[in-house]
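The structure under discussion appears below in the form of structure tokens.
Missing here: one protein chain of the complex. Every other protein chain is in place.
Chain nomenclature is as follows: A and B, assigned in order of appearance, with residue numbering initiated at 1 for each chain independently.
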Amino acid sequence: MSHDDHHGVMIPAPGPEFVAHEVAHHFSTPVQEFQAGKLGFWLFLATEILLFGGLFAAYFYFHEVFPETFRVGGQQLDWRLGALNTSVLLLSSWTMAMGVRSAQTSQKSKTMIYLVLTVLGALGFMVIKFIEYSAKNEHGLIVFSELFSGYDEVTGQVAWFKDYHGVMKDVAHGHMFFAIYLTMTAIHGLHVIIGAIAIIYVLYGTSKGRYHAGYYLPVDLAGLYWHLVDLIWIFLFPLLYLVP
Amino acid sequence: MTTNTPAVDVQTTQPKAPRENYLNCTTSFKSWALTLDHKRIGLMYLIGTSLAFLAGGVFALLVRLHLWEPEGMLFSNPTYNQIFTLHGAFMVFLFVIPAIPGSLGNIVMPLMVGAKDVALPKLNLLSFYLWVIGAVMAVAAIVMGGFDTGWTFYAPYSLYTDQAVVTIGLAIFVLGFSSIFTGLNFIVTVHKLRAPGMTWFRMPLFVWAIYATAILQVLATPVLGITVLLVAFERLYNVGIFDPRLGGDPVLFEHFFWFYSHPAVYIMVLPAFGIISELVTVHSRKPLFGYKLIAFSSIAIAIISFLVWGHHMFTSGQSTYAMFAFSFLTFFVAIPTAIKEFSWVATVWKGSVALNSPMLYTLAFLIIFAIGGLTGVILGALNVDLHLHDTYFVVAHFHYVMMGSIALAFFAGLHHWWPKMFGIMYNEFQAKIACALIFIGFNATFLPQFVMGSRGMPRRYATYVPEYADYHKASTIGAMILGTGVALMVFYLVASLFIRKKAKQNQWGGVTLDWMCPTPPPHLNFDEEPQVVHEVYDYTTLDYETLQRDCD
Partner (left out) sequence: MINYLIQEPKQDPQGDLPWDGVPAHEIDFWGQLPVQAGTFDHVDGLFYFTYAVCIIFFVIITGVLLYSVFAHRRKTWDQKPLSNVTHNTPLEVVWTIVPLIIVMIMFAWGFKGSLDMTTVPHEAQRNTYKATAKQWNWTFIYPDATQSIAEVYVEVDKPVQFILESTDVLHAFYIPVMRVKRDIVPGRYQSVWFHPIKQGVYPLFCAEYCGDDHSRMYAKVHVVDAATMADRPWNKVPAEDKPVERIAYGARLARQLCASCHKMRDTDTVVTGPSWLGMFTKQGDTYVGRQREVLEGGVTKTITTDDAYIIESIKDPTKKIVAEAPYNKNSMSKFDTLTDDRVACLIAYMKSLADN
């Protein structure tokens, strides 16, 4: 926009390694800007929760209809890997919280260390997820190469569900648990990746000195998002790995 | 002048040459394409959604022409099925849901609360481009073979039919996020950017309505998002959640779909209520009757509407308890709406009623909405719905509310704020003719549909039993009249942009902040931050003398 003549309020930088922040032109005060960003983001988090809410509704519905599928299917998942992933995420939530804290107190290098650690946590999570997925692939419970090959009218089975070891052979609609497992964890995994990208973005901004005690909204928001990703996993873990 | 904004004495200082405003302050293509100005984004929304309406209208005319003959005049059955699906999908997802919030909401709401812009301008621009992407994907889906599922995408047909369902599903996902971001933005704007003195109960009702809509957009749309995503997954890798061959449940799809789509009908209608609330007071020059009750009833509707989705599924074999609850709550939601309707009528009563074109559209709305809403109540009755479900009675009901009420309210708002948006007036005489044509044509189109519907004519029929032929013919003729009216409206509105007959500063004598800033508004809306000192809709503060002078 070429309306450079409208200058907003400036928040001065607390030190030479930081840059000042200009409040957007349509806000009258920094507080207003901060609160608007916060409120908007909370609303966004609400929509994310509702999005997963649909998946949880499907989970509970089919858990009710095919309890056996979920019981036996749940046993096929390795709860130790799940638990490991849970701790990785919890840990990264903590590093994220520390990152936000140090941004609020204008500790630039500390912020960066914590953010890097959080990104590493996300990476670790994805690696473990990958190990889990390959195990499922080997047992034919989710054959990734056949994922899009459709449905076989004669056997009444989907192509990606081969069940080489026959663990689900006595269970009606055995693929259902894995379908829901795959859908939920894949969408969650996508959120992990988006969260990691957001953190890398604020990491870059931190390195440029944009965030400090006067202005740390983006770090705060990335943190909120990361906690949400964590929170959703806290629900996914017991529901999928420790099927009630 | 004694108004809400003593600091801004715009009416007497209006210069002869157009002063700088949001339309002419910058002119490059980039300054429009990347604008963060809510008014420019609103204008782009206006153009986009209007085009979607005209496209949907052309599909509607094709539907009506085809149904002239019992055996169908134009298309094969599969093609007809695609045409009505396109009509429904375009009208719902590309027109009614985004139209009023996206265009008039964007342009007027920040003015009304006295803000310089919406709270999150970049997100606002993103919403618009998501809408564009969704529209492009929808058109791409047509080219890729079309889709013939009906706008409801009921499983399992939508899982088996061999067409571009995945593309349109993802288009709806994208459009959903466009809608969510708009809603989110407006909630934050209303909470955080109100001008000093603009208390909650001094907010114009259009703002209340947009606010209630925004809550629905944020809370209901994600469920639609996940639903269409699951349909896409189902088609891509056979999840099995909705596919009965794999143990899935098609009725679960219906629950998911209507959990969104019922609140969605109020996402569509609440902004229309807002427009009507504004217009009845301005054009009757009388404070709105029962202001607080109307404001609260918007919120009440928003809440109850989450609990009635099952009334679209009375024939799907729900448990008796579910039927009981859904039917009961459906009737309940009619009460806050009835309060609104009566309050509007009471506002017109003993007013100083101006019969200009926005008011004519408003009166048409009040009459048509009474029919549309009351026939909804008929459908809410459990046993009667078992007869009327999926017949043309339902088709007529929802056109009375969606075309006859919402689209007409949209037209009303467009005529009302047109002088504000562009500083020019359209041809009032032609506007009145068009309004009459639309009113007559509309009723001629859809009244016969109530009759044939209650006599058993099912909907989504490419061919039909000859006993309904007369009603279909009447309906088709009505649609032609309606189409003529719409075409005339498009004509004089576009023409006014070239004729440039100058509008008054405060064309209708409104007292809300949108009429207090210069016309058309400058880039940052107000020359100085407005201070609100009066109660809302206090017409005694108007100085008719200055208004009169301004008009010469």
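Following the convention adopted for this analysis, a contact is a pair of C-beta atoms (placed from the backbone, for glycine too) under 8 Å apart; a residue touches a chain by one contact, two chains touch by 3 or more.
This one's a predicted model, so the numbers in the text were calculated from it and none came from an experiment.
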item: Residue of B:Leu23, B:Ala195, B:Val269 or B:Leu363 in touch with the missing chain, whole complex considered; value: B:Leu363
item: Among B:Trp32, B:Tyr129, B:Tyr154 or B:Phe491, residue touching the chain not depicted; value: B:Tyr154
item: Touching the absent chain when the full complex is considered, from B:Val348, B:Ala431, B:Ala444 or B:Ala503; value: B:Val348
item: For chain B, residues in touch with the removed chain; value: 71-79, 81, 142-143, 145-146, 148-150, 154, 156-157, 160-161, 244-245, 250-251, 284-293, 314-317, 320, 323-324, 327-328, 331-332, 334-335, 338-339, 341-343, 345-346, 348-355, 363, 366-367, 370-371, 374-375, 377-378, 380-387, 389-391, 451, 454-456, 458-467, 539-540, 544, 547-548, 551
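Note that in this section only the chains that are shown with their structure count from here on.
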item: Chain A-chain B separation of Cα centroids, rounded to whole Å; value: 35
item: Touching residues on chain B, where the partner in the complex is chain A; value: 25-26, 31, 34-37, 115-121, 123, 180, 184-185, 187-188, 191-193, 218-219, 221-223, 225-227, 230, 233, 236-241, 245-249, 252, 256, 523-524, 529
item: Of all residues in chain A, those that touch chain B in their complex; value: 1-3, 6, 24-28, 32, 35-37, 39-40, 43-44, 46-48, 50-55, 57-58, 61-62, 65-66, 147-148, 150-151, 156, 158-160, 172-173, 175-176, 179-180, 182-183
